[in-house]
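Everything on this sheet refers to the single structure shown next.
Excluded from the complex is one protein chain; the other protein chains are retained at their positions.
Just so it is clear, A and B label the chains in written order, and each chain counts residues from 1 on its own.
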C-alpha cells in the first residue's frame, strides 16, 4: 500500500517536473545514433540509386553489393531499432513514472552491444568480406565476424526488450486491478514481438557461425531461409506497431481530439502480436521444397494480418472525423480540411497513413499466392517496401521527433523549425512518389531488384527500364536532401533550440467510454497463443526440411 | 451495454456522424480492390 502511494507520488512528480534527466539521456543517445545512421544509410542509398541507373561508376574498392548490404542493414536494422528504443523508452519513462535503475543499466548495456555489433558488421562489409545483403542467404558465406556482429546487435535489442518487460511488470505489480497506460501497452507489444520474432533468426545465425568458420561442413539452406523470414517478416509488423502507437495515442492529443477506443487499440496490438510470425512464407511463395498447402496456409495468415490494419483505418479516420467536426467541419468530408495540416507533428504522420493505403494494398497483392510470380524479386518489391517502411514508418518517426526531441531536451519546437519540418515532409513525399512510383512500374515490366547497373547486353526490354531508373535516381536525390534536413532538424532541436517546455502528447479517452477490461493485460495468454500459431505454421515444414533435407551446402563465396 | 446517462441530455459525441469515416475507409478498400484486380489482370494476361 505504502509502495503504491510512493509510486503514484513519483509518477505525479515526474509528470509535473517533466522528463527524468537520466531517462532522457538514454533516449537522446539512442536517437542520436539513429539519425547518424540514417544519414550514412541515406547517402549510401543515393549512391546506389545513381549507380543503378548507370549515372555513377563506383571506385574499384567499393562495389554495388557492398553498398546495398550496408544500406539495408543500417536502415532496416540499426536505424529502426535505435529509433524504436529511444522513442519507446521515453514512452515507458513518461507513462510508467520513470525507468527503474536496473532498466536504465540494461538500456546502456544494450546500446554498447549494438554499437559493437554495428562496428563489426560495417568493418566486414567495407572489407568486402560480407557482400551478402541484409538477408545473407546461405550458401553465400560471409566472414564469421559479420555474423558475430549481427548477434551482438540482436543481444543489444534483447537487453532493451527485457528492460521493458521488467519496467512494465513492476508497474503492474504496483497497480493491481488497473490496465497499463495505452502507450506502454503498445511498447510492450513491440518488445514482445521483437524478442520472440528474433529467436528464429538468432538460431539461424548461430548455426551460420560454425559453418562459416569451417567447423560445420554443410548448412541446410531451406531451414536457414525459413528461419530468416520468420524474423524478417515479423520485423516489418514491429515497425508498424511502433508507428501506430503514435497514431493511436499521440496524434489525438496533437489535433485536439480523443483516442477513438482504448480497447480497440489494445485488441489491434494483441492481434498483431499473435498473428504475425506465421506469415513468413509469403517471402517464399516461389521456393521449391514447400508444398502448395503449407504455402497457402501462410498466405492466409498474411492476409489475416491486413485485418488489424483495416480496423486501424476505421479507428483513425473516426478519430479525425470527431476531432474535425468538433473544430467546425461540416458536411460529409468537411472535417478533413479542419485538421492541422500546417503542424508537422500531424502532417508527417498523416502522409504516412495515406501512404499506407497503396502500401498495404501492394502487400495484399504480394501475398496473393501465385500473383506473387508477377512481382517477386522485381523492383515492385523495392517500391513496396520504400512506401511502407520509407513513408508510413519513417515519416511517422520523423513526425514524432518534432515533439519528442524538444521534450527530452527541455527545449521548444519553434514555428521556424515547424515550417522546416513541413518542407522536409513535402520533399520526402515528392521524392518517394517519384522513386517508389517508378519502382512499382518498372518492376511490373520485369526489372529485377538487388542488381547492379546492367542492360543485359543491351537487350531491348532491359533498355526500356532505364528511363524509370533515371526517375528513381531523381527521387533518391530528393530523399537524401530530405534526410539531410531531417538530421539537421533533430540535432538542432536537441542542442540549439530555445529552452522551454514541450508537451508529451498523450491522447485521452472519450468521456463516457467504458473502462478497458483487464483481460487485455493477459500477456501470458497472448504469448502462448502466438507460440501455438507459430508451431502450427512452421513445425511441419521445418521438420520436413530437416528430415528430408539432404546433405546441405558448403560455404560459397561468389564475390 | 453502457450505463444510462441520466445527467445533461445535451447531444454528445455519441451522435457524431461517422459517415465521413465510412466514405474514407471505402475509398481505402477501393484502392485495395483496384490494385489487386490490376495485378490479377496482368497475371492472367501472361498465363
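Criterion: a contact is a pair of C-beta atoms (placed from the backbone, for glycine too) under 8 Å apart; a residue touches a chain by one contact, two chains touch by 3 or more.
By our rule, contacts and distances are computed from a predicted model.
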- Among "Protein translocase subunit SecD", "Peptide/nickel transport system permease protein", "Cytochrome aa3 subunit 2" or "Phenylalanine--tRNA ligase beta subunit", UniProt-listed name of the chain not shown: "Cytochrome aa3 subunit 2"
- Query: Missing chain touches which shown chains?
  - Reply: A, B
- Using the touch definition up top, pick the residue from A:210, A:340 or A:549 that touches the left-out chain. A:549
- Filtering A:82, A:124, A:180 or A:378 for touch with the omitted chain leaves A:378
- Message: Just to verify: which one of A:364, A:405, A:509 or A:534 makes contact with the chain not shown?
- Response: A:364
- Query: Of the residues A:451, A:477 or A:492, which one touches the chain left out of the display?
  - Reply: A:451
- Touch rule applied to subunit A and the missing chain gives residues 63-65, 131, 133, 137, 139-140, 221-222, 225, 284-292, 295-296, 299-300, 303-304, 306-307, 310-311, 314, 318, 364, 368-374, 376-378, 445-446, 448-454, 456-457, 459-462, 548-554, 556-559
- Please give every residue of subunit B in contact with the chain that is not shown. 18-19, 21-22, 25-26, 29, 32-33, 36, 40, 43, 46-47
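What we mean here is this: only the chains that are shown with their structure count from here on.
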- Item | Parts of subunit A lying in touch with subunit B, wherever the complex brings them together | 258, 310, 313-314, 317-318, 320-322, 324-325, 332-333, 335-336, 357-358, 360-362, 364-365, 368, 370-371, 373-375, 444, 510-512, 514
- Item | Of all residues in subunit B, those that touch subunit A in their complex | 1-2, 5, 12-14, 16-21, 23-25, 27-28, 31-32, 35-36, 39-40, 42-43, 46
